Structures are given as C-alpha cells and as structure tokens.
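Only a single protein chain was left out; the remaining protein chains are all shown in position.
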Amino acid sequence: MKGAEPWQTAEIPGPIKAFVISEPARISSILKSARRPLFIIGNRIDKKALEQGIISLIVDIAGAIDADIAVYGGIYRDFKATNYDKVRLVPSMEVIDRVKDENWKGFDGKGRYDVIIFLGFPYYYEWLMLSGLKHYGDRKTRTLSLDPYYQPNATISMINMDIDKWMEVIKEIRSNLLGGE
Amino acid sequence: MKGAEPWQTAEIPGPIKAFVISEPARISSILKSARRPLFIIGNRIDKKALEQGIISLIVDIAGAIDADIAVYGGIYRDFKATNYDKVRLVPSMEVIDRVKDENWKGFDGKGRYDVIIFLGFPYYYEWLMLSGLKHYGDRKTRTLSLDPYYQPNATISMINMDIDKWMEVIKEIRSNLLGGE
Amino acid sequence: MPRKIKIKIDELKSELGVIKNLELNIGRIIEDWEEPEGQYSMPKVYELRDWDFKLLKRYKPMYMPFCDLCCLCTYGKCDLSRDKRGACGIDMSGQQSRIVLLACCIGVATHTSHARTLVEALIDKYGRNAPIDLGGEVYVEAPNTRLICGIKPKTLGDLEDALDYIETELTYMLASTHTGQEGSNLDLESKVFHVGMLDHLALEIADIAQIATLNFPKADPEAPLVEIGMGSIDISKPVILVIGHNVLPSTSIIDYMEENGLYSDVEVCGLCCSAHDITRYSPKKAKIVGPMSWELRFIRTGVPDVIVIDEQCIRTDIALEASRYNMIVISTSEQNIQGFPDMTREHPDVIVEKLVNREIPGAYIHDPDLVGEVAVKVAMKVYPLRKKYKKLPSVEEVIAYATKCRECQECDKACPHSLPIMNAIVAAKNGDLSLLADLYENCVACTRCEKACPVDMPILTMIVKASDRRIKSEKYKIRVGRGAIQDTEIREVGSPIVLGEIPGVVAFVGCPNYAQGGKEVVIMAEEFAKRRYIVVTSGCAAMTLGMYKNNDNKTLYEIYPGVFDAGGIVNVGSCVANSHISGAAIKIASVFAKRKLRGNYKEIADYIHNRVGAVGIAWGAMSQKAASIAAGFWRLGVPVIVGPHGSKYRRMLMGRKENEEDWYVYDARTGEKVYVGPVPEHLFYTAETMEEAMVVAAKLCMRANDTTKGRAVKLTNYIDLHKRFYGTLPDDLPLFVRVEADIPITMKDEIIAFLKEKGWKEKAIPDPTLLEEMVRKK
Partner (left out) sequence: MPRKIKIKIDELKSELGVIKNLELNIGRIIEDWEEPEGQYSMPKVYELRDWDFKLLKRYKPMYMPFCDLCCLCTYGKCDLSRDKRGACGIDMSGQQSRIVLLACCIGVATHTSHARTLVEALIDKYGRNAPIDLGGEVYVEAPNTRLICGIKPKTLGDLEDALDYIETELTYMLASTHTGQEGSNLDLESKVFHVGMLDHLALEIADIAQIATLNFPKADPEAPLVEIGMGSIDISKPVILVIGHNVLPSTSIIDYMEENGLYSDVEVCGLCCSAHDITRYSPKKAKIVGPMSWELRFIRTGVPDVIVIDEQCIRTDIALEASRYNMIVISTSEQNIQGFPDMTREHPDVIVEKLVNREIPGAYIHDPDLVGEVAVKVAMKVYPLRKKYKKLPSVEEVIAYATKCRECQECDKACPHSLPIMNAIVAAKNGDLSLLADLYENCVACTRCEKACPVDMPILTMIVKASDRRIKSEKYKIRVGRGAIQDTEIREVGSPIVLGEIPGVVAFVGCPNYAQGGKEVVIMAEEFAKRRYIVVTSGCAAMTLGMYKNNDNKTLYEIYPGVFDAGGIVNVGSCVANSHISGAAIKIASVFAKRKLRGNYKEIADYIHNRVGAVGIAWGAMSQKAASIAAGFWRLGVPVIVGPHGSKYRRMLMGRKENEEDWYVYDARTGEKVYVGPVPEHLFYTAETMEEAMVVAAKLCMRANDTTKGRAVKLTNYIDLHKRFYGTLPDDLPLFVRVEADIPITMKDEIIAFLKEKGWKEKAIPDPTLLEEMVRKK
C-alpha cells in the first residue's frame, strides 16, 4: 500500500508488521471497541497540528472512549489544561515497561489495557517502544499508532500522510466517536 | 500484496524492494522488450516442475527472446540436451561477478546484458546474488526472478505461489512469446 | 593472573647463560603498598557475577529490539520475533543482550588499543620508569586500576600489566558472543558490566599515561580557558585540522612548529577528543573547532588545508570529502588507515612532495614523530592554493541548487532527526534561506539527506552557507580538561555528597547525537550548577557546554568555576577522562570513607551505589564506546540517562518503584533487611525530553544512605523541578520520604498533607548495603 513504508527510510521492520488502517471510520470502530484504552503521548507533535488544536481533539477522542492518557515532559501542561481527569503524568519508558507486564493493572488498578494508542514521539523512538511491546507485550494487547506515519511495529498503523490530511483524519475520528463537526 | 513477502520468513529486504509482477502477460512483455537478456539457472528447480518439463519451457522462452542461459552443476546436462546453442557453462558466482562489471560485454562480447533472469536456486542463495546485483549492478540492468517466490532483491519478482500455479505462469509466458499451447 | 613488576638488571648469570642489560619481569613481589589485597584483583567475570546479578534483579533489562532478526551466522537470518528462537537456540532477550555486549566489546577494544598505543609510544619516549604523577594533591593516582587490578602503578611500565589483563578479559567476553555460546541474557548482561568495568580501566590508563608525560593540566581546577568554535579559527593562515582521539600525532605538529620557529605561522585546530587533548597539551597554540558533528560543517567551509586523522569517531568518508576541496589527509593510526599508502619509511620531504603534487591520495604515517613535520610543511605549501579551490557556494548558487529539487521528501525520510529539509529547500528555491539556516542547530551534519537525494542536492553545504554568519560568530571559551580530581577536593566534598547535602554529582558526557540540538545540554548543566550540584563533563559533551553563550556573552566555563565542588562545572577532559568521574566516585569511598580499595570491587561499588548520589547524562550518546563507558558506571551502581536516540541501544535497565521487594538492603549494623525505597530508581534510562531528564536526574541522585538533611536537599531539587515543569508534587514522593525530617522545610505543610493523603508511613534509615558480607554483626 502506498505510504505503508517506514517513514524513516532505514527503519525496516521484521517479519511481523503492522496492519495498515487509515480509514477514520475503521479506526474509530477499533477505538470504540476497546475495553481499556490507553493513550501514550509524546512531545514531538507537529507544530502546525498543535496550533490547529490537536490536543483538544485527542482529549475528546480519549474522553469518548474513556481512555487514560499517559504523558510527560513539556506537553503535559497542555493536556492538564484540558482538565481531562484521566491524564496521567508518567514518562514513556516507565509506562511501556509496565504495559508489557501482565501483572500491571493500569493506573487505576482496574485491569490491563487492551488498546494502546501512540502519538507524538520522534519516529524512531516510537518505533522502538512499539518494538518492545510487539515482542514482549501480551498478544491480546493491541498497539495503535495514530501518528501520520506508517509505524510497522504497531499492531495497527496509519500510513504516511501530510499534516493537513492527518488533521482531517483525527477530526473525523473525533466526530465519529462524538458526533458534531 | 499477498504473497509478496519473502518466502523465507527472515530474509527481510532493505528499503529497495522488488517490483512485483506476477501476470504472465506483463512478464512476457518485459522479456520481449529485453535487448540483451541472460538467464542464470540453478540446480534446485522443483522436482515436480522438472518432471513436467520446465527445462524445455525455459529454453523455449530463452529462444524466443534470444537469451543466453548461464548454468553450471548437474543441471547443465539437461540444458545441453536441449541443443539450445546459447547455453553457457559457467558457475553462478562467476557470472554475477561479471554481470555487475560495466566493462563486461557478455559471453559473446557483444555488450552488456540488460535483463538478467534468475531461476532455480536455493532461496537464500538467489536472495544474496540478487542483493549483490541490487547494490553493485548497473542501474540500467534489471534483474527478474522467475522463481515461484517473492525475491525482494530483484528488480522485478513474482509472488510466492505453488508449483502448479507456477507451471501455468511459465507456460503462459512461453505461449505469449511463442504462440501455441 | 599473576601481576608483574619490572626491574632492570645489568648482568645476571643463570643456568641459561649470561644475560646482559635485561629487564626482568617479576611475577610477584611484596610491593610497598601497605594496603592489604582484596579478594578480587584482576577478577574474572564469575567472581563479580553475584554483584551483577544483585543489580540486575533491581534493574531488569527492558528490551526494545532494533531488529527482529539475527544475521550473525550462516544459519541465519533468523526470525527472533516474539517467543521464537534462532537456529542456534537464542531468543530475543539473549540476542539483544548479546548485541549490547558486542557493542561494549567494540567500545573497550577501542579504548584499550588507544591506551596501548599511548603507553607504548610514551614508554619509548619517556622510558618505562617515567613516574605517574598526576598532580601534587592526587595521591590515589589511579583509582580504577587500584580497585580493579589491585596494583598501584608508579611508572608508565606498570600500566602494561593492567592492559594485559584487559585484553585477556576482553577476549573472553567477545568469545561469549559467538554463535552457540552464552545463552542466558542475564549472564550476557553481567558480561556487559564486566566489559564496562574494563573500559574504565582502559580509559584511566590512557589518560594517566598522557597526563603524566605530556604536561597536561594536573588536576587543576583552574585549567586555562581556550578558544572553541569555527569563528575562532584564523583562516588567514595555513590551517591544520586534527581529528580523533590519539593526541600523539597532534603533539608532534605543535612540537615541530615550536622547534622550527613556526609557532605563529600555522593554525592548529582540532575536532573530538584530539582537540581536547591538544589544548591540554598546548592551550596557547591549539584551538577547538567543536565536537564530532562539526566535522563536515568545517570541511564544507573549505578552510582546512591539511587534515590529520588519528583514530575513532572520524568520518569514514573523510578521504572523499577532503578530496572534493583538495584538502590533504594524513592517516596516522593502524585502526584507521583509509587505504592510503604507507609512507612511514620515506623521507619527510618526499612525502610532502608526493602529497602536494597529488601523486598519492593521502599518506599513512604510523610514526607520530614524523607526522608533525609532514603536516606543517604540506600545510604551508598548499595554503596559498586554498583560494583556488571550491569554497562555500554563493547565495545565488544555493538558490540554483534548490531549483533542482523534485520535492520527493527522500531527504526528510533519510534524516535521522526528521528535520524539515524539503520545506527548507523549497523556501530556498524562492530565495528564502532562513529555513535552511534554521536547520543548523539540530542538524548533526551526517549527510544522509544528501546521499538519499535523487538530484544530489548538496544539502549540508547549503545549510552551512545559509548559516555563514552564525558560523563566523562561533567563538567561545572552554576550560581545558583538568584531568583527575584531587584527593583534597574529594576530602572536602566527600561528606556533603555521602550525606546528601550536595544534592548530587551530574556528569554530562558522551557524543553529540542530540535529538534537539546541543543547547539542551547547556540548559541542563546550568540548571544543576545553579542548584549547586557538582557538574562534571567530558568528551563531546564538554565541548557542547562551551558552545553557547548567555546574555552576558559568556559560556558556562567563564561563569562557573572548574572546581569539584557544589556549583562547579568541571571539564575533566577527553573521553578517556571519564575515568576520573568513576575515579572520583571510587575515591569518595576510599579517600573520604577510607574503604579498602585494592581488589575490592564489590564493596566499593556497593558503597557508591548506596551512598554516592551521582548520575550520568549522555544526552547524545552515539557510539559503542559510549555504551561501554555507561556499562562501567552501571557496574558501580551509577545510573545513566540517555537522550531519545539512546533508545537505540536496545535495552534499558529499569527499576520498578512499586515492587517493594526490589528495594530492600541489609542494614550493615544489624543484618536486618530494610526497605529503603527506589534509590536510585533506574540504572539505564532514556528520557524523551530534557525536562524529563532533569527531573529524573534529580530523582536518581537520591541514595539509601542520605541523611535526613541530605535527603531534604535532594527532595527540594526534585520537587522543585517537578513543580516547575508539571505544576504538581511528584506522585512517587512518599517512596522517598523516610521520616518527617526528610521533608524540605519550605514545603513542609503541603508535603505532609500530600503524604497523609497517600497513606505514607515512616521508614527506617539503615546503614545500607546489598552485600551480606558487609554486615558487621554476626
């Protein structure tokens, strides 16, 4: 599929590669079907997207499916500012170390996450975190990269796309889940 | 594309990967358009295919496009037996070492080969020879794997298929080029 | 392994015949070192393995495989994904640890061969008996060597035994990576630690050999300030650029100029550690261009006339790059010959002529003493021609290049930092070079973009051109590497560090593969210096700290003192000087706390791990050497934080603060097992952002032994940074407050309320150790 090549040319994945889903409707239904979703958000979200309010879109989406949001670094304050009550302050390395542990019951102690949604990290860094989960995570846990890139180590990934297109996709996911514009 | 994964699970290719063409008609036209084609044939052609006469099919195809056939090892005698006059007795390592050399003018000294067709080697061995040509060959030289596998390091490769399907494909190529059954 | 000491005997008659003028290596001798020998002199890996396993129980490897495959033997490639195994039986965890071990072996080999080269050459020059004198106040001259080898090196010659030991052990460790060898990922990790320990030994040997003989600053807190930056290079003179890590060819350049009265006729500048060390040798004459990432930037300006390369961290395409600008390259190390003809036995003038006339593509000269003459003569001859050769393009040329762009984005996809190159090129096409200039800060000058571009856009050159004004203003000051820390300094800071009153020692080390530019390192270092941590630095990181000015037009080195004390910014020197950082930690245990040093690794590491609040930040760590240096800190129980690219080292060593059972120590007084909280929480950790790194570093400085006063100081910094970035108290605060007295007074009420809410309970403060044998009772 066009765009389903690693965004960084050399970050070739192994035999197990992400299932590519870029249609907002299908992503929305994956999100909707999650019982215990978790967002892990990084500090390298595109500036333009930030200006166009992607954070509130993410929070809306998370809210619609009752997801936790794990975030650390400078961007935490932006998420905190939304007053979404499931924003968790935790560094990415620490959260993925726990996510792959079958005994970890989540931030609220209520059980394992079944869908882990990644967004906003340096490409290679997300690639590696997803690699860790691909090999060491529970098979029942699915990872989903919502970045505008093909992330082969996720269970499900989008394709490479430009920021405008990406914002459309995210908006559509939001409206699929919440209704409205 | 289904079947366009390396036949051996771990033989993951790099960023440059074969263009997948499995339709006999398109392969035929690639072969037809070759100015100086060369077949390089190995000793691991499937037994069933051998029994079903694949060698004469290959020789017919080669004849139709006036191609040289480089072959060595036990299978040479089978090719020799066809009396095709452009069968060349030369080991695979020696031929690929020359093919990648821009000063080599072919077995007849008349110029470089522009399409190199591989068939009948152990999967990994062909993978490596094609890798050598991918990186060190002339960009104008195209390699084509006619094996029933996806060979990612070729310029153009078929997909993974079973032997029956493969025989059909080869037969159809032959008849595209020569007419008749 | 028997240790050897050498003595000279003029004549000896033995049953073997008459022997004259011999050096005798004596297997064992009662040395005049009053300290009794510990159990672990020149230890084998299995002797320290139980210590490693203690650490690995707390800090479990967390793998992030960089490849799903193994391709190391002809059974492969093997798919190791998930729970598969290779044809040899190895699984993904084993494979990742094996690759880490392999990387560390490469790292220690690099440092060891460097040390061997130095020691051999310096013995040749200064004799085997040249004394190891590192400065009047440095009595424990070689803490790593004493600790690991159980020897006290007095002369250059003594260092050879330690090198022999490293080489033997390295060989064993490398052998463990062979197909069908070590199958346990934890044993592989223990071997990583072993290699790391060896690495610090190699580093120490290399640095003390050169300090002792080459008149480097000797543990001098007031080591001189020298110039750094491309703008500081006098381009009106012939310019010799030295690159690498082995200072000897560079010293020979300085020596030759001095001996021949050419002292001010040629400009000598350096990149990487050779630059550090040539300014330690000659602070008056030599200048520093910058860290590794400045290499192609500087070459692309067209300035250097002659490039003398030695070893390590040199662009492997240097010959190609130099030839574009008709620069002349001389290679000097057997580790990096570059295919040049060996000219070592030719007359210098013959070499000069052949180089100047381009009869040879470059010259390999393995005798450092010959390099100086050739380099200087060549530089003076070719300099007048420099103007004829291609320099930076004009603005118009940049625009003309840009118009060829196909907007395919291959450059963006090739850039390891995902910089927005295509947009910058497109802007340039329209005459706006500012976006190109914006790339300068975060670009590491790797030219992957250029190589990927289908129209061969000279992207880096265009970036450099667009930044030419900035480049001219790159003119800063750096304090040259001071070498070791004085015993007297250690004695002064030992107590406040161990008790926790100096909140920590933060070391900024390693390579410049920064995810977001070098400025972050400067910000972090200044933050910790202001907070009165001891900030130490070395290698490329130390250069980075010198390459930014504050509002007063000063670099950190001009503002903060070079003393090993609260609020100091201490440049110890080149990469090999990292041994002084581990050395300082070891000396706190030995000089300050009087723990036995000799062959006593476990006790000292246990001491450091539980008492010395040190943390390394290798923000741009790139290399295999960086991995082995980090591994040496790990075995001492000192945590290391890397920047985002550090995730590519494939595995972190992560503690789990909520696993209570992981955080028990023995109370050395009673033998009881006591919960002390997750201190330090991690051993190897990737931080995504500098904000994260600062908060985590502050946290990782806490130690089980902190006094209440010390813990309060450390918590103040941790909480303060946390609040600054996140506006809240850290969630895990209850784990770090043992008793009420730990709580920083200024925030007492808030914290007490918070702790109550979290159900905090008071904990004991033991005399902490992980070693059962350290329990005094019983």
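Order as written gives the chain letters A, B and C; numbering starts at 1 within each chain.
One rule holds in what follows: a contact is a pair of C-beta atoms (placed from the backbone, for glycine too) under 8 Å apart; a residue touches a chain by one contact, two chains touch by 3 or more.
Because the structure is predicted, anything quoted here is derived from the model rather than measured.
Enquirer: In the whole complex, not just what's shown, which of C:M622, C:V674 or C:L755 touches the removed chain?
Expert: C:M622
Enquirer: For the chain left out of this view, which of C:E37, C:D133 or C:E167 touches it?
Expert: Touches the omitted chain: C:E167.
Enquirer: By the contact definition given up top, give the residues of subunit A that touch the hidden chain.
Expert: 9-12
Enquirer: Touching residues of subunit B against the unshown chain: what are they?
Expert: 7-10, 13-16, 42-43, 72-74, 76-77, 80, 89, 91-94, 96-98, 100, 121-125, 128-129, 131-132, 134-136, 139
Enquirer: Which subunit C residues would touch the chain omitted from the figure, given the whole complex?
Expert: 2, 4-5, 7, 9, 14-17, 19, 22-30, 44-46, 49-50, 66-67, 71-79, 83-91, 94, 102-103, 105-107, 109-110, 112-114, 116, 163-164, 166-168, 170-172, 174-184, 186-187, 292, 311-321, 334-340, 342, 344, 364, 366, 414, 416, 444, 446-448, 451-452, 513, 621-625, 645-646, 648-649
To be clear about the criterion, only the chains that are shown with their structure count from here on.
Enquirer: How many angstrom lie between the centres of subunit A and subunit B, each centre taken as the mean Cα position?
Expert: 44
Enquirer: Just the number, please: Cα centre separation of subunit B and subunit C in whole Å.
Expert: 51
Enquirer: Where in subunit B do residues touch two or more of the other chains?
Expert: Counting only residues that touch two or more other chains, subunit B contributes 9-10, 12.
Enquirer: Of all the residues in subunit C, which ones touch at least 2 other chains?
Expert: If we look for residues of subunit C contacting two or more partner chains, we find 68-69, 79.
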